[in-house]
Every structure is written in C-alpha cells, then in structure tokens.
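The structure is given below, and queries will be raised subsequently.
Removed from the display is one protein chain of the complex; every other protein chain stays in position.
What follows is chain A.
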Amino acid sequence: MDSLLATLKTVIDALGPTVLLPIVIFFIALILGAKPARAFRAGVTIGIAFIGINLVIGLMFTSLSGVAQAIVKNTGLHRDIIDVGWPSAAAIAFGSSVGLWVIPIGIVVNVVLLLGGVTRTLNVDVWNFWHFAFVGSLLVAATGSLADGLIAAGLMAGLALLFADWSAKAVQEFYEVPGVSVPHLASAQILPVAIAVNWLIEKTPGLRAIQMDTSSIQKRFGVFGEPMILGLIIGIILGLIGFYNAGNASVVTQKVLSTGIDLAAVMVLLPRMVKILMEGLIPVSDAAQQFVRKRSGDREIFVGLDSAILIGHPAAIASSLILVPIAILMSIVLPGNRVILFADLAVIPFVVALAAPVCRGNVFRMIIVGIVTLAFGFYIAGALAPLFTDAARAAHFAIPKNASLITSIVDGFMWVPFVVVMLVRTLGMGGLAIVLMMIAGSYALFIRNRAVWERAAGASVAAEAELAVATSKVRAAE
C-alpha cells in the first residue's frame, strides 16, 4: 500500500497540478454523475486557474521579496516570512498530492458520519475541502508519507463537521440562517479560544461592561475593507520602510509607489484567479451535493456552507476592520515574530466570525479574542512556515530557492494544523491515532451534552424553541 502511494506521489509530483488536476477533476465529476461536457470544461478551467494563480504569485513574490529583504537590511527586524494569502494556500492544498483525493475522502467521511447518526451536517461546501487538504499537504511535507496526509485530511473532514454541529444552533440564531451550519475549519477553530476568552472577560469587572458601536467603526475604518486600497496603503508603507534610503528622491518615489501599485494589483488579481478555480469546481460540487443528498435520505440535516455567508454581519466587519491595524502593529512589536502580514489582512473577518455568537456580537470582546488568536498565530506561522513553503514547492509553485519563507493567516496561523503536525512529527502514526481519539472523544462528549456545548458556542435557551418553529416553517413553505 505504502509503495503504491509512494509511486502515485512521484507521478503526481512530476505532472503538477496544471496537468494532473484537470484529469482528476474530470473523472471525479464523471463518477459523481456530472455530464461529460461539463466535467471536461470543469477540468480544463481548473488547469487554467492554476496557471493564473502562479502568475500572480510570481508578481507578488518579486515585489514582496525585494521589500522584505530591504526591510531586514534597513531596520534589522527579522521579518522574512511573507503572508501570501489564503488564495495561495488553497491553490497549494488543491495542487498537492493530498488535494487530488480530498474531494472523495471528504464526501465519504461525511456520508459515513451522517448515516451513522454522528453528525447532522451535510457539508456541501466542497470548495473548502481545501482546508483538509492543506493540513494533509503539510504532513506530507513533514513526513514524506502520502498515507499520513490522506488520513489527516479525512480526520479534518470529521473535525469540521464536529465544529459545524457544535456551532450550528448559535450560528442559525445569531446570523439568522435557519437550517445552516458552517463546517469551515479556518473559521471554526476560534470557537474554543472565544469561549475561554469570553469567560475570562465575563469574570473581570470593568472589562465585562465595555461595548463598541459598530456603525461608526465601519465609517471610520471602511478603507480597511477594500482590498485594493488596503494593498496600496500597505505597499506604500512597506515601500517607505524598505526603500527610504534607496537613492535620490526620484528613485525612492518610484520604488515606493511601484511597490504600492504592485501590491494593490495582487490584492485584486489573486482572488480573481482563485475565482476561476472556484468556477471549475462548481460542476463537481453540484454533482457531489446531488450524490450525497441521494444517499442521506430524508433525515433532518443542516446544510453546511462556507463561512463567507457570515462575513457581512456588522459585528464581523467592525471587529475585523479594527483588527487590521492591530495585526500590523503586532507583526512589528511581537518579539521573535518573523511574519510580514499582507495578503490575508483581507480575510480577518473569517477568523473572528464564529466568535460573534459566543460574544453575543460584542465587538470589543471579538477584538480581544482576535488579538489572542493572532498572537498565537504569529508563532504558529513561524513554526509551520518551512513546511508551508515545502508544500508550495511540491505543488509546483514557483518559489525561488533561498527566497523568503511563506505563510498565510488562513490556515498558516491556525492551531489545528499546528497541533496535528506536531503530534505526527513526534509520534508518527501514533500522533494520527491521538488526533482520531481526540475528535471521537469530543464528539462523544458533545452528543451526550449537546445543549451545554451549544450554549457555550453562543446559542440561547429560549431561541431554540423559536428556531425549531422557524425551521419547520421554512420546510413547510417548500
């Protein structure tokens, strides 16, 4: 088995995602029941998306690497890990040897847990399976074993469902989305942190009374929500730090402004390229939905969706707008930090969205939760960056030798991949067994004390009854 997987990995590594992924996606779509013409178009689209993403990452790397080196030279600050953003992380994950198998693995795990009565969530958000593949691809980079990566991806698919079930009631209530849950690993991982921090604030006189007004925050900090302007400003600031002494006024102006416009371009172009990847996956995800729905029967289920549906909420927007400048400040002052934040400053809402129900929408508390998460995140990112960079190279991304290391807030800052990688690094397969036991154990505890866990995640007692009524109304209206 292992030698078969090793051979497979060699073939995959040689072909690269631009060639291999289209073929794999074509067959997966066919097996799930998509029409051949649609399946074929989907495959080719995905190959094109990878070429596009690679082009933009190249642009970002040329620009950011130069600035990063200049900053190190100028300030002596050791900031050599570049935040290349979740679009890059998603592309690396899907382009990795684990990424090829993550869709069937995710579907099988979901169907088994659903039919076994363990989970109530039907995860139709096939796109975000990349988070599972990401953890798997880090493990492959760490241990060289594709089997480790595939097992880890399967475990992460299960963990995402646990988080989704756990937060379902709270999300449905707070965000007013009946029948929906959010099996999104990057968003869900804040849940335990948020519960702990919120509990501490609740116990602290003074702190517990603080509230913040969301609308004035949105007006004042609105610019941080517009990626192109954010990219331009950060580019100019980084350019000034790196190049203020690069020559006479005209040289400095030229270098600073071109860094600004380069980074503004990356902020806009990178997500556009990933959108092409997403378009290619739609036929697969449609077919997967049909496939799983047919097999899950009539039982009452939550539809598992991307946390993108939560991001527009004023509490999520306001807290992340304030967290952007705080995060930049932290990247400068945190001792031992090596990360330069850039591309993922735009996705901080994803990191804090699930803290909102726990904190009952209190923006001040969400900011504190965000700061705690990010503070750990900087060090996790530092520890995972070599693996992240190796995984990117293995997925054929053009990262020059001796260049800076890379990371991203989503998922490079997350404790879930960190814990899994550390356990497997020290214990090998035993580490995966521990992860399995932890997930299964949490599930058992959760199912036994469902109401308690749900309340901890932010569900209210009274609203449960109301919600049941609302859900049945929606169903009746069908």
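Note that in this section a contact is a pair of C-beta atoms (placed from the backbone, for glycine too) under 8 Å apart; a residue touches a chain by one contact, two chains touch by 3 or more; residues count from 1.
By our rule, contacts and distances are computed from a predicted model.
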Name per UniProt, for the chain absent here [options: "TAT-variant-translocated molybdopterin oxidoreductase", "Sugar ABC transporter permease", "PTS system IIB component, Gat family" or "1,2-phenylacetyl-CoA epoxidase subunit A"]: "PTS system IIB component, Gat family"
Identified contact with the non-displayed chain, of A:Pro22, A:Gly260 or A:Pro349: A:Pro349
Which residue of A:Gln218, A:Gln254 or A:Ser460 touches the chain not shown here: A:Gln218
Contact with the hidden chain (one of A:Val177, A:Leu200, A:Val372 or A:Val419): A:Val177
Selected residue (touches chain absent from view) among A:Val111, A:Ala196 or A:Ile282: A:Ile282
Residues from chain A at the interface with the omitted partner, ascending: 87, 124, 127-128, 175, 177, 179-180, 218, 222, 225-227, 271, 274-275, 278-279, 282, 285, 289, 303, 305-314, 317, 321, 346-347, 349-350, 474, 477-478
